[in-house]
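Let me begin by presenting the structure, written as C-alpha coordinates, before commenting on it.
Removed: one protein chain of the complex. Kept in place: all other protein chains.
Moving on to chain A:
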Amino acid sequence: MVERDYAMEAKVEERPAIRVEAPAVPKKKEGDLPVEQNELKMKASDVNLWYGEKQALFDVNLEMFDQSVTALIGPSGCGKSTFLRCLDRMNDVIDGVRITGDIRLDGEDIYAPRVDPVQLRARVGMVFQKPNPFPKSIFENVAYGPRIHGLCRSKAEFEEIVERSLTRAGLWEEVKDRLQEPGTGLSGGQQQRLCIARAISVNPEVLLMDEPCSALDPIATAKIETLMDDLKKNLCIVIVTHSMQQAARVSQRTAFFHLGKLVEVDDTTTIFTNPTDQRTQDYVTGRFG
(Lines give C-alpha, C1' and ligand atoms only; values in the text may rest on other atoms or scores of the structure.)
Protein backbone atom coordinates (compact mmCIF):
# COMPACT_ATOMS: atom_id res chain seq x y z
CA MET A 1 0.00 0.00 0.00
CA VAL A 2 1.27 3.38 -0.93
CA GLU A 3 1.97 5.62 1.99
CA ARG A 4 -0.54 8.40 2.03
CA ASP A 5 0.15 11.86 3.24
CA TYR A 6 -3.24 13.21 4.05
CA ALA A 7 -1.99 16.55 5.22
CA MET A 8 -3.04 18.94 2.51
CA GLU A 9 -2.64 21.98 4.67
CA ALA A 10 -3.02 22.99 8.26
CA LYS A 11 -6.74 23.44 8.10
CA VAL A 12 -7.29 19.98 6.71
CA GLU A 13 -4.95 18.33 9.14
CA GLU A 14 -7.34 19.05 11.94
CA ARG A 15 -9.76 16.46 10.73
CA PRO A 16 -9.24 13.19 8.89
CA ALA A 17 -9.41 13.69 5.18
CA ILE A 18 -11.83 10.85 4.92
CA ARG A 19 -14.66 10.70 7.36
CA VAL A 20 -15.78 7.14 7.93
CA GLU A 21 -18.76 8.38 9.85
CA ALA A 22 -21.28 10.35 7.93
CA PRO A 23 -22.03 13.68 9.59
CA ALA A 24 -24.83 13.04 11.98
CA VAL A 25 -26.99 16.04 11.17
CA PRO A 26 -27.16 18.11 8.04
CA LYS A 27 -25.85 21.52 8.91
CA LYS A 28 -28.81 23.36 7.56
CA LYS A 29 -32.24 22.57 6.38
CA GLU A 30 -32.68 22.81 2.69
CA GLY A 31 -34.46 25.87 1.45
CA ASP A 32 -34.08 27.84 4.63
CA LEU A 33 -31.69 30.26 3.06
CA PRO A 34 -30.40 30.96 -0.42
CA VAL A 35 -27.72 28.48 -1.33
CA GLU A 36 -25.09 31.20 -1.32
CA GLN A 37 -25.46 31.28 2.42
CA ASN A 38 -24.12 27.73 2.56
CA GLU A 39 -20.47 27.14 3.14
CA LEU A 40 -18.40 27.70 0.00
CA LYS A 41 -16.99 24.28 -0.86
CA MET A 42 -15.10 24.64 -4.11
CA LYS A 43 -14.06 27.71 -6.00
CA ALA A 44 -12.56 27.84 -9.48
CA SER A 45 -10.87 31.07 -10.50
CA ASP A 46 -9.64 31.93 -14.00
CA VAL A 47 -9.32 28.32 -15.08
CA ASN A 48 -7.85 27.82 -18.55
CA LEU A 49 -7.24 24.39 -19.98
CA TRP A 50 -5.51 23.20 -23.12
CA TYR A 51 -5.59 19.78 -24.74
CA GLY A 52 -2.23 20.04 -26.48
CA GLU A 53 -2.54 23.18 -28.59
CA LYS A 54 -6.29 23.39 -28.39
CA GLN A 55 -7.80 25.49 -25.63
CA ALA A 56 -10.92 23.92 -24.15
CA LEU A 57 -11.64 26.22 -21.19
CA PHE A 58 -11.34 30.00 -21.07
CA ASP A 59 -11.15 31.87 -17.78
CA VAL A 60 -13.79 29.88 -15.96
CA ASN A 61 -14.86 31.26 -12.58
CA LEU A 62 -17.33 29.23 -10.57
CA GLU A 63 -18.26 28.79 -6.91
CA MET A 64 -19.79 25.56 -5.70
CA PHE A 65 -21.55 25.47 -2.35
CA ASP A 66 -21.87 22.75 0.21
CA GLN A 67 -25.14 20.89 0.65
CA SER A 68 -26.40 21.95 -2.71
CA VAL A 69 -26.45 20.79 -6.30
CA THR A 70 -24.70 22.86 -8.93
CA ALA A 71 -25.72 21.99 -12.49
CA LEU A 72 -23.47 22.58 -15.51
CA ILE A 73 -25.40 22.91 -18.74
CA GLY A 74 -24.48 23.88 -22.26
CA PRO A 75 -24.26 22.48 -25.76
CA SER A 76 -22.15 19.42 -26.51
CA GLY A 77 -18.42 19.98 -26.57
CA CYS A 78 -18.55 23.23 -24.63
CA GLY A 79 -16.23 21.91 -21.94
CA LYS A 80 -18.58 20.81 -19.15
CA SER A 81 -16.94 17.41 -18.69
CA THR A 82 -13.53 18.98 -19.03
CA PHE A 83 -14.29 21.45 -16.26
CA LEU A 84 -15.77 18.73 -14.05
CA ARG A 85 -12.65 16.64 -14.48
CA CYS A 86 -10.53 19.57 -13.36
CA LEU A 87 -12.25 19.44 -9.99
CA ASP A 88 -10.84 16.02 -9.07
CA ARG A 89 -7.74 16.35 -11.25
CA MET A 90 -8.85 13.50 -13.50
CA ASN A 91 -7.36 15.46 -16.40
CA ASP A 92 -3.95 14.67 -14.93
CA VAL A 93 -4.28 11.19 -16.38
CA ILE A 94 -4.55 12.53 -19.91
CA ASP A 95 -1.33 13.29 -21.78
CA GLY A 96 -0.78 16.82 -23.00
CA VAL A 97 -3.24 18.60 -20.73
CA ARG A 98 -2.17 21.98 -19.36
CA ILE A 99 -4.15 23.89 -16.78
CA THR A 100 -3.72 27.39 -15.41
CA GLY A 101 -5.75 29.20 -12.80
CA ASP A 102 -6.71 28.24 -9.34
CA ILE A 103 -9.16 25.70 -7.96
CA ARG A 104 -9.74 25.54 -4.23
CA LEU A 105 -11.39 22.97 -2.05
CA ASP A 106 -12.19 24.38 1.38
CA GLY A 107 -9.98 27.31 0.51
CA GLU A 108 -6.98 25.23 -0.35
CA ASP A 109 -5.41 24.98 -3.81
CA ILE A 110 -5.91 21.45 -5.12
CA TYR A 111 -3.23 21.93 -7.77
CA ALA A 112 -0.60 22.88 -5.19
CA PRO A 113 2.51 20.73 -5.55
CA ARG A 114 2.06 19.14 -2.13
CA VAL A 115 -1.39 17.86 -2.94
CA ASP A 116 -1.47 14.28 -4.14
CA PRO A 117 -4.29 13.81 -6.66
CA VAL A 118 -4.80 10.35 -5.27
CA GLN A 119 -5.76 11.78 -1.89
CA LEU A 120 -7.79 14.54 -3.43
CA ARG A 121 -9.93 12.01 -5.24
CA ALA A 122 -10.86 10.39 -1.98
CA ARG A 123 -12.42 13.70 -0.98
CA VAL A 124 -13.92 14.46 -4.39
CA GLY A 125 -15.80 11.47 -5.76
CA MET A 126 -16.92 11.02 -9.33
CA VAL A 127 -19.73 9.24 -11.16
CA PHE A 128 -19.43 8.79 -14.90
CA GLN A 129 -21.81 9.02 -17.81
CA LYS A 130 -21.75 5.32 -18.55
CA PRO A 131 -22.07 3.10 -15.48
CA ASN A 132 -18.65 1.53 -15.01
CA PRO A 133 -18.77 -1.05 -12.23
CA PHE A 134 -15.61 -3.12 -11.97
CA PRO A 135 -15.89 -6.73 -13.07
CA LYS A 136 -16.08 -7.76 -9.44
CA SER A 137 -18.87 -8.69 -7.05
CA ILE A 138 -21.32 -6.03 -5.87
CA PHE A 139 -19.73 -6.18 -2.43
CA GLU A 140 -16.20 -5.76 -3.78
CA ASN A 141 -17.26 -2.88 -5.98
CA VAL A 142 -18.40 -0.91 -2.96
CA ALA A 143 -15.56 -2.12 -0.76
CA TYR A 144 -12.98 -1.03 -3.33
CA GLY A 145 -12.51 2.50 -2.02
CA PRO A 146 -12.40 1.59 1.68
CA ARG A 147 -9.99 -1.20 0.83
CA ILE A 148 -7.47 0.90 -1.07
CA HIS A 149 -7.67 3.68 1.50
CA GLY A 150 -7.35 1.27 4.39
CA LEU A 151 -10.51 2.48 6.07
CA CYS A 152 -11.58 -0.86 7.47
CA ARG A 153 -9.79 -3.36 9.58
CA SER A 154 -12.31 -6.16 10.01
CA LYS A 155 -14.79 -7.89 7.80
CA ALA A 156 -17.58 -6.47 9.93
CA GLU A 157 -16.42 -2.94 9.22
CA PHE A 158 -16.43 -3.65 5.51
CA GLU A 159 -19.92 -5.11 5.73
CA GLU A 160 -21.11 -2.09 7.62
CA ILE A 161 -19.65 0.39 5.18
CA VAL A 162 -20.97 -1.56 2.19
CA GLU A 163 -24.44 -1.74 3.66
CA ARG A 164 -24.45 1.94 4.56
CA SER A 165 -23.23 3.04 1.14
CA LEU A 166 -25.69 0.84 -0.71
CA THR A 167 -28.49 2.08 1.51
CA ARG A 168 -27.57 5.71 0.86
CA ALA A 169 -27.50 4.91 -2.84
CA GLY A 170 -30.96 3.38 -2.56
CA LEU A 171 -29.78 0.01 -3.79
CA TRP A 172 -29.53 -2.04 -0.61
CA GLU A 173 -33.00 -3.55 -0.71
CA GLU A 174 -32.52 -4.68 -4.29
CA VAL A 175 -29.13 -6.34 -3.88
CA LYS A 176 -28.77 -7.33 -0.24
CA ASP A 177 -29.35 -11.01 -1.08
CA ARG A 178 -26.85 -11.15 -3.90
CA LEU A 179 -23.88 -9.14 -2.80
CA GLN A 180 -21.52 -11.75 -4.17
CA GLU A 181 -22.91 -11.60 -7.68
CA PRO A 182 -20.99 -9.58 -10.28
CA GLY A 183 -21.84 -5.89 -10.37
CA THR A 184 -21.86 -6.02 -14.15
CA GLY A 185 -24.95 -8.26 -14.00
CA LEU A 186 -27.21 -5.50 -12.68
CA SER A 187 -29.49 -3.38 -14.84
CA GLY A 188 -28.17 -0.06 -16.14
CA GLY A 189 -29.91 2.01 -13.47
CA GLN A 190 -28.80 -0.34 -10.72
CA GLN A 191 -25.24 -0.25 -12.04
CA GLN A 192 -25.28 3.53 -11.91
CA ARG A 193 -26.54 3.47 -8.33
CA LEU A 194 -23.83 0.92 -7.57
CA CYS A 195 -21.30 3.37 -8.93
CA ILE A 196 -22.80 6.08 -6.72
CA ALA A 197 -22.54 3.74 -3.73
CA ARG A 198 -18.93 3.08 -4.67
CA ALA A 199 -18.22 6.79 -4.92
CA ILE A 200 -19.77 7.65 -1.55
CA SER A 201 -18.27 4.65 0.25
CA VAL A 202 -15.25 6.75 1.21
CA ASN A 203 -17.43 9.65 2.38
CA PRO A 204 -16.30 12.26 -0.10
CA GLU A 205 -17.10 15.90 0.53
CA VAL A 206 -17.85 16.63 -3.10
CA LEU A 207 -19.56 14.38 -5.64
CA LEU A 208 -19.06 15.08 -9.33
CA MET A 209 -21.57 13.53 -11.71
CA ASP A 210 -21.05 13.65 -15.46
CA GLU A 211 -24.41 13.12 -17.15
CA PRO A 212 -25.17 10.29 -14.75
CA CYS A 213 -28.58 9.60 -16.24
CA SER A 214 -27.96 9.93 -19.95
CA ALA A 215 -27.68 6.16 -20.37
CA LEU A 216 -30.74 5.40 -18.24
CA ASP A 217 -34.47 5.08 -18.74
CA PRO A 218 -36.87 7.61 -17.14
CA ILE A 219 -37.67 5.46 -14.09
CA ALA A 220 -34.01 4.85 -13.27
CA THR A 221 -33.40 8.54 -13.88
CA ALA A 222 -36.13 9.52 -11.44
CA LYS A 223 -34.61 7.24 -8.80
CA ILE A 224 -31.21 8.85 -9.20
CA GLU A 225 -32.67 12.33 -9.04
CA THR A 226 -34.43 11.51 -5.77
CA LEU A 227 -31.19 10.08 -4.54
CA MET A 228 -29.35 13.31 -5.34
CA ASP A 229 -31.85 15.29 -3.31
CA ASP A 230 -31.05 13.01 -0.42
CA LEU A 231 -27.30 12.94 -0.87
CA LYS A 232 -26.90 16.68 -1.09
CA LYS A 233 -27.88 16.96 2.57
CA ASN A 234 -24.29 16.24 3.44
CA LEU A 235 -22.46 16.68 0.17
CA CYS A 236 -21.61 19.26 -2.39
CA ILE A 237 -22.84 17.88 -5.71
CA VAL A 238 -21.78 19.13 -9.14
CA ILE A 239 -23.69 17.58 -12.01
CA VAL A 240 -23.30 17.89 -15.76
CA THR A 241 -26.56 17.35 -17.54
CA HIS A 242 -27.97 17.63 -20.99
CA SER A 243 -31.51 17.80 -19.80
CA MET A 244 -32.65 21.23 -18.76
CA GLN A 245 -35.62 19.70 -16.97
CA GLN A 246 -33.19 17.69 -14.90
CA ALA A 247 -31.14 20.76 -14.08
CA ALA A 248 -34.31 22.55 -13.07
CA ARG A 249 -35.49 19.64 -10.94
CA VAL A 250 -32.34 18.81 -9.01
CA SER A 251 -30.11 21.86 -8.87
CA GLN A 252 -30.08 25.00 -6.79
CA ARG A 253 -27.55 26.78 -8.94
CA THR A 254 -26.95 26.43 -12.66
CA ALA A 255 -23.93 27.38 -14.72
CA PHE A 256 -24.24 27.78 -18.47
CA PHE A 257 -21.16 26.96 -20.55
CA HIS A 258 -20.66 27.92 -24.15
CA LEU A 259 -17.59 27.28 -26.31
CA GLY A 260 -15.36 26.72 -23.31
CA LYS A 261 -16.49 29.86 -21.50
CA LEU A 262 -18.74 30.11 -18.53
CA VAL A 263 -21.41 32.46 -19.79
CA GLU A 264 -23.61 32.82 -16.78
CA VAL A 265 -24.13 31.31 -13.35
CA ASP A 266 -26.99 32.00 -11.00
CA ASP A 267 -29.80 30.45 -9.00
CA THR A 268 -31.43 27.79 -11.09
CA THR A 269 -34.76 29.60 -11.13
CA THR A 270 -33.12 32.80 -12.31
CA ILE A 271 -31.25 31.01 -15.08
CA PHE A 272 -34.40 29.40 -16.35
CA THR A 273 -36.78 32.29 -15.94
CA ASN A 274 -34.77 35.44 -16.15
CA PRO A 275 -31.27 34.95 -17.55
CA THR A 276 -29.06 37.97 -18.14
CA ASP A 277 -27.23 36.76 -21.22
CA GLN A 278 -28.90 36.37 -24.57
CA ARG A 279 -27.06 33.08 -25.24
CA THR A 280 -28.36 31.59 -22.00
CA GLN A 281 -31.82 32.73 -22.90
CA ASP A 282 -31.55 31.10 -26.32
CA TYR A 283 -30.22 27.87 -24.89
CA VAL A 284 -32.73 27.42 -22.08
CA THR A 285 -35.61 28.22 -24.40
CA GLY A 286 -34.30 25.62 -26.81
CA ARG A 287 -33.31 27.96 -29.61
CA PHE A 288 -29.95 26.31 -30.02
CA GLY A 289 -28.12 23.42 -28.47
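Throughout what follows, contacts are C-beta pairs under 8 Å (C-beta built on N, C-alpha and C of every residue); 3 or more make two chains touch, one makes a residue touch a chain; residues count from 1.
Definition applied: contacts and distances are computed from a predicted model.
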Omitted chain, identified by the protein name its UniProt record gives, among "Phosphate transport system permease protein", "Oligopeptide/dipeptide ABC transporter ATP-binding protein", "Methane monooxygenase/ammonia monooxygenase subunit A" or "Oxidoreductase": "Phosphate transport system permease protein"
Selected residue (touches chain absent from view) among A:L40, A:V97, A:V118 or A:A222: A:V118
Candidate in contact with the missing chain, chosen from A:I103, A:L186 or A:V202: A:V202
Chain A residues that touch the omitted chain in the full complex: 2, 88, 90, 93, 118-122, 125-126, 128, 130, 132-136, 144-145, 147-149, 195, 198-199, 202
